[in-house]
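Removed: one protein chain of the complex. Kept in place: all other protein chains.
As written, the chains take the letters A, B and C, and residue 1 is the first residue of each chain.
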Amino acid sequence: MSNGNIYMPNLMRIEKITEEAPFVKTFRLKFEDEKVAEEFSFRTGQFGEYSVFGEGESTFCIASSPTRKGYIECTFRQAGKVTSSLARLDEGDVIGFRGPYGNIFPIDEWKGKNLLFIAGGIALPPMRSVIWNCLDTRENYKDITILYGAKTVNDLVYKNELEEWKNRPDVNLVVTVDPGGETPDWKGEIGFVPTVLEKMKPSPDNTIAIVCGPPIMIKFTFPVLEKAGFKDDMIYTTLENRMKCGLGKCGRCNVGELFVCKDGPVFTKAQLNSLPDEY
Amino acid sequence: MAMEIERKIYKNSSPDAIVERLLKAGKKVTAPVRSGKTVDFREIKSPSEIEYKTLTTIQSAKKVAFPKVDRVVEFEVLKNSVNTLEIDFEAYPEQVLFGARPCDAAGFVPLHAIFNWDYADQFFLKRYEKTAIISFACSTADEYCFCTSVGGNPGNTEGSDIQITRTGNDQFLVEIITPKGKAVSALFDDLLVPETEKTEKEKFLSDVPGAFDFDKVYNKLSSIFENPVWEEQASRCLGCGACAFVCPACACFDFQDEKSLKKGSRLKLWDSCGFSGFTIHTSGHNPRESQGDRWRQRVMHKFSYMPHRLQVRGCTGCGRCSRACPVDMNIKEHISQIESL
Amino acid sequence: MHEFEPKIVAFVCNWCTYAGADLTGTSRIKYSSNVKIIRFPCTGRIDFMLLMKAFANGADGIIVSGCHPNDCHYTSGNFHARRRWIVFNRLIDFMGIDNRRICFSWVSAAEGAKWADVVNNTVEKIRELGPYEDYKKLASSFSEISQEVHE
Partner (left out) sequence: MSNLIKTAEELLQNKKVNLVIGYEKGTGSKTRPVFIRKTEEASKLVFDPEMSQNLAVYLLRPEVKKAGKTAFVATVPALRSMLQLASECQIKDRDLIAIYVKDDQNTLLFEDFKSVETFLETASTGFKPEEQELLSKLLAMSTQERFSFWTTEFEKCIKCYACRAACPMCYCHRCTTECNQPQWIAPASHPLGVLEWHLMRAMHLTGRCVNCGECATACPVGIPLNLLTYSMMESMEAEFGTKPGMKADTKYALSVYKPEDKESFIL
């Protein structure tokens, strides 16, 4: 952070752009300044502020795993002013990046446990970081199950990585699309994530559940986990509140007295229960 | 900051001579200035511009360190790269905030706590370091004031570097409180004489009746999040930003970029939790949907979250937000009602 | 040669004035080149804020021109525009913005000569009035404000 200006972004060049789904893109970014590249490190679950100079800043989690050195990736849907201008950029263009901010998925505490990842729609990116982090240190964990759902087949992000996970013997991948979103040759599940989860009858013993998705999906997924016996401190999620500074100053992302950018974005369900319903 | 307060006497009918010295020393002096019907803090070039008579200005004095528009990133967009220019924090001027009230000066304490929490916001901190605050103790008060209910009082020296109290037609008590105050007072030390017999400062201060007990409110707030009192109190609130923008302790800000052709800057602007768009998600989901939710956030942040997390009070009892509110949302009245829930 | 070359921005409607300007060109009528022409489907589409953006970005004068009443390709675009300009012209004058720098006119597709006159007269008038310093200072004064705020 140059001369103490905590809002000064570092410059990053876009190495690769992948079209994940309609209006959803993934950027692979490299720091322009070598020194910054060396000093930079982050933990899975952290996020950053990505700026298009002249348009503004957007908040996305770092979607790549810390085990993959030399670059970071972010995935975003084109929705507002900054994301639309990001979507217009090409490979080789330069954007700004501030971070890493926020707390982490405590993957060290999860050693020796089963992991159940549940993601919906555009919420797979924050999960992808922690999934790859665990898969790259696969020996630390018992069995890993991934349940991922999206509206339609075309909306599924990271299609090639889903294939990779499907072909791995040590991962149990279940992909579903909302009813009516399937294509004729769709072989995966059909149904909303909570209903498919109920069918899977997940067992809670020695298992950590990580849930990410739109508020509506979380609202119906938590009861399923509760019914299956998951305790509140074994369920993790990451909140996506509106943010501008990302470091606890601009005063807008708080839920109760916790700032999602400083005390989150990763929370356990136990923490969420103690917070007022303000997210 | 723990320094023995030096008490001196200044024999004169008005402090203009002191201001003269400050201006002559090249300090940028900001003081209450009248313009038409309103009095607000402005930079002055001569002591005659200062308005001494009004109790408080419309807006607080936070703009000397937290301006309403501030440039935090300057950039130039090149062909396929970007030039980001460094902001020179040393360029901020030596300045003096003259004629603030104790509740204005006390406002800088919560501001400092937020802007210094983990990450140091140099835009505020560097300006604040270079600002000497000379406050005037209050000899009057009105029905909006409630500094005594939030740990302050009309002669509160918290946040002030020097405090001046009028103790007679031709006499002032000058208290030099901090090292920064000591340094600035050197400019006019020859005008001051040591205090021979102890001045009863309280005799010259106004009486501000207590409205509520801060700790009782603090404890009550942790259990009434879902209480309908918030919607009732905020039913008349119009959702503008006046209360947050005039408040000495409100630090929320927004980032907006501006660019013309190649050059541009990222601006840090005042923002308010009263606005509906403050927390709205791109998807349209808004965690704070109703005006009652937003009013609750304003009160909880100042009277519960900040005291708990930063050990500072988010309100100095100046009553500006109540005076500036188009529909008379009187915070003293609302908090007293909450205390008696 | 006058050293001050006014920058004029012309907001014109596509069906009449833009075609009229073409006719001016094809009939080899000379008119000053200080004008940057922006084409709109209709004068009804010309938003008053666009004019203010032109001033903010350094225009010294503005021409707004479109079809004569009853000639509008969309039948009522210019009627609405006329009411808007009546109000806007008086409002900016009340706010102190120099509305002598905005020239409104109807130029049909056949009035190539009139278009040249409108442009030449406006350029002359703006040359007399000089650059629009007030608005330029206001638009760029943020850097002074921020200096003042910085210092």
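General observations
Keep this in mind: a residue touches a chain if its C-beta (ideal position, glycine included) is under 8 Å from a C-beta of that chain, and two chains touch if they have at least 3 such contacts.
None of these values were measured; they are calculated from a predicted model.
For the chain that is not shown, the touched chains among those present are A, B, C, taking the whole complex. The chain that is not drawn here is touched, among residues B:A25, B:L125, B:L187 or B:C240, by B:C240. Annotation: of A:K16, A:K81 or A:R138, A:K81 touches the absent chain (contact as defined above).
Among B:F75, B:W270 or B:W295, only B:W270 touches the chain left out of the display. By the touch criterion stated above, the residues of chain C touching the omitted chain are 48-49, 52, 56, 69-70, 76, 79-80, 82-99, 103-106, 118, 134, 138-139, 141-142, 145-146.
Where chain A meets the chain that is not shown, the touching residues are 56, 80-81, 84. The set of chain B residues touching the chain not shown comprises 35-38, 40, 58-59, 68-69, 142-144, 231, 235-236, 238-242, 244-246, 254, 256, 258, 267, 269-270, 272, 275, 277, 290, 322, 324, 326-328, 330, 333.
Following the convention adopted for this analysis, only the chains that are shown with their structure count from here on.
Contact analysis places A-B first among chain pairs (by count of C-beta pairs in contact). Chain A and chain C have CA centres that are 51 Å apart. Contact residues of chain A toward chain B in the complex are 2-9, 11, 32, 51, 53-57, 79-80, 83, 92-94, 96, 214-215, 240-242, 244-245, 247-257, 262, 276, 278-279.
Contact residues on chain B toward chain A in their complex (touch as defined above): 72-73, 75, 77, 80-82, 84, 86-87, 89, 114-115, 117-123, 225-226, 251-259, 264, 266, 268, 271, 273, 278-283, 285, 287-288, 293, 297, 300-301, 304-305, 308-309.
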